[in-house]
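The complex appears here without one of its protein chains, the remainder shown in place.
Order as written gives the chain letters A and B; numbering starts at 1 within each chain.
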Amino acid sequence: MSVTVRLADVVAALGGVLHGDAGLAINRLAPLESADAASLSFLANPRYAAKMATSAAACVVVAPDQQALAVARGAAIVTADPYLYFARLTQWWAARTRAAAVPGVHASAVVEPGALIHASASVGPFTCVGAGARIGAGVVIGSHGHIGAGAAVGEGTRLAPRVTLGDACVVGARGILHSGVVVGADGFGFAPSQGTWVKIEQLGAVRIGDDVEIGANTCIDRGALDDTVLDDGVKLYNLIQVGHNVHIGAHSAMAGCVGIAGSAKIGKHCTAGGGAIILGHLELVDHVHITAATVVTRSILKPGQYSGLFPFDDNASWEKNAATLRQLHTLRDRIRALEKSTK
Amino acid sequence: MSVTVRLADVVAALGGVLHGDAGLAINRLAPLESADAASLSFLANPRYAAKMATSAAACVVVAPDQQALAVARGAAIVTADPYLYFARLTQWWAARTRAAAVPGVHASAVVEPGALIHASASVGPFTCVGAGARIGAGVVIGSHGHIGAGAAVGEGTRLAPRVTLGDACVVGARGILHSGVVVGADGFGFAPSQGTWVKIEQLGAVRIGDDVEIGANTCIDRGALDDTVLDDGVKLYNLIQVGHNVHIGAHSAMAGCVGIAGSAKIGKHCTAGGGAIILGHLELVDHVHITAATVVTRSILKPGQYSGLFPFDDNASWEKNAATLRQLHTLRDRIRALEKSTK
Partner (left out) sequence: MSVTVRLADVVAALGGVLHGDAGLAINRLAPLESADAASLSFLANPRYAAKMATSAAACVVVAPDQQALAVARGAAIVTADPYLYFARLTQWWAARTRAAAVPGVHASAVVEPGALIHASASVGPFTCVGAGARIGAGVVIGSHGHIGAGAAVGEGTRLAPRVTLGDACVVGARGILHSGVVVGADGFGFAPSQGTWVKIEQLGAVRIGDDVEIGANTCIDRGALDDTVLDDGVKLYNLIQVGHNVHIGAHSAMAGCVGIAGSAKIGKHCTAGGGAIILGHLELVDHVHITAATVVTRSILKPGQYSGLFPFDDNASWEKNAATLRQLHTLRDRIRALEKSTK
């Protein structure tokens, strides 16, 4: 759905101080590089000011300290935090350009007895809603969804096509679960017995707070006895693994391919870069930031940035250094010996 | 479904020696920390004995050497292996608290001609069963399943909603496949030709033994010519990648996010921690244990534990060490030079 707005509409909806022609027509949001004369763009990082100077954008959202530069080249909207303004602008834009979900349950959906689906909710084709499940106001469930018995989806939450929410699992309000998400599969629990593994049935569930977004094909396992918990505002990206009884504190965010093993307890406002791994039964306090591909093998009790990835190099250099690394302990001993002999 | 049992019921079903009131009512299995006066708990590791002392649990399952301590605080069930006892208890509990699947094929399912579905099996909504597929006694296939032509699911195996079992692929008895599992996608095989990739059609299948559990969104590819094979008792967790023609020996277990490249041959009773990678065409003998995030780049012919992960540190320390690591080979040369000069 294409749309044309005037700059006056934008500032009326989102605020900011407009410099330039309020009647300018905008039909696209675009980065500075690919913007054209009908594009609205933004400059969040002053480092890219040079890109703004050469951009064809009709108008650029900027911070006060970039106002002069922006106005010199065309229209500008000045606001304290251009990146935040831009985020809100994308939301406003999406609301105008995307087809709204039609309330109601698709004729092909299978709804078991005792499920409560709010009249304003939308349930897509080939979706199953289990006995006793509760679907809140304004919820959108895409095609091929599976909502287990006794599960609940809070007001305004959107499930993309093909999301599985297991029995008794709960998602709060205003969340977004992307395609392929599996909430409530079994945690990995076995008792060893004579060389075989005896399954520990996973009797807990998953409780997810409000304003949580979960990326495509990410898995959040149900707890063994108690529940796995994601607090309000948590953002998980794609292909993340969250083990049983993990607790992720409010507003923590994890990039793609992160793995969090069972019973890890992660604080509020933490972040983890792509591919990071957090081992089980650890605790990370609030405001801990893990660099991409880092493996956290013990608890972190002090806020800060933590890292542990092998620096990459051209293959020949890496080979030499990696080979030497396997003798590193010996090298230390040789240094010690030298120190003694030169004393 | 909530349930109340008496301690007498538990020991009647599962054995162990009960100390305390056999009539005590239990309505929940719980860890020591969150147990209440109607909870049955367990102590598997003597390290946590202090938690038992302060637990509100009605009864605790313990080993003989913890009997005195347990009985001092309340009822106890004494058994040689409390963790194993607890595993069986969760199974017994699940059987009593979870709704049993209703035998029969859901009206919405699509079953192609020649498929054989046992009368005691349950096939969920929107599931497809291909021509010539065989579904055994007591099998449960959740919603949105896809069972390919000529595939087979053994007696008592459970497929969660949304599992894909490709054409001609076979799963044994008593298995569990979680949501999002893909068995039988194509292995990654291409012949290079003038800068492009020519597809090698993957003509093998996947053969999975009995008592195998496969976690959510895990992928097991079909073989190129021969089959990919998982032997009895293998346990794979979520988001694992198993390439074509891999062979995983009986009772081996892999944690989440593990990747196993094509034609790797892994022995029996092996384990791999989360995020470990095993490169292709390697062999691991029985009883090899790979630490999380370790990359196995050559065959391992001796049982034992193998590791190779970068120790994490605060970011500043890591940066200094990582920078030095890129000169490690040079450092070794400098140590050699020093050794020569001080002789």
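Criterion: a contact is a pair of C-beta atoms (placed from the backbone, for glycine too) under 8 Å apart; a residue touches a chain by one contact, two chains touch by 3 or more.
The shown structure was predicted, so the numbers you read here are calculated from the model rather than taken from an experiment.
Considering the full assembly, A:G215 is the residue among A:G215, A:G243 or A:G280 that touches the omitted chain. Interface note for the absent chain: among A:S108, A:T196 or A:S299, the touching residue is A:S108. Along chain B, the points of touch with the absent chain fall at residues 108, 110, 126, 128, 144, 146, 149, 162, 164, 166, 180, 182, 185-186, 188-193, 195-203, 217, 219, 221, 224-226, 239, 241, 243, 257, 259, 261, 275, 277, 279, 290-291, 294-297, 304-311, 313, 317, 320-321, 323-325, 327-328, 331, 334-335, 338, 341-342. Residue positions on chain A in contact with the hidden chain: 29-31, 34, 81, 83-84, 86-88, 90-91, 93-94, 97, 99, 106, 108, 124-126, 142-144, 160-162, 176, 178-180, 211, 213, 215-217, 233, 235, 237-239, 251, 253, 255-257, 269, 273-275, 292-293, 309-315, 318-319, 322-323, 325-329, 331-332, 335, 338-339, 342, in rising order.
One rule holds in what follows: only the chains that are shown with their structure count from here on.
The distance from the centre of chain A to the centre of chain B, with each centre set as the mean of the Cα atoms, comes to 26 Å.
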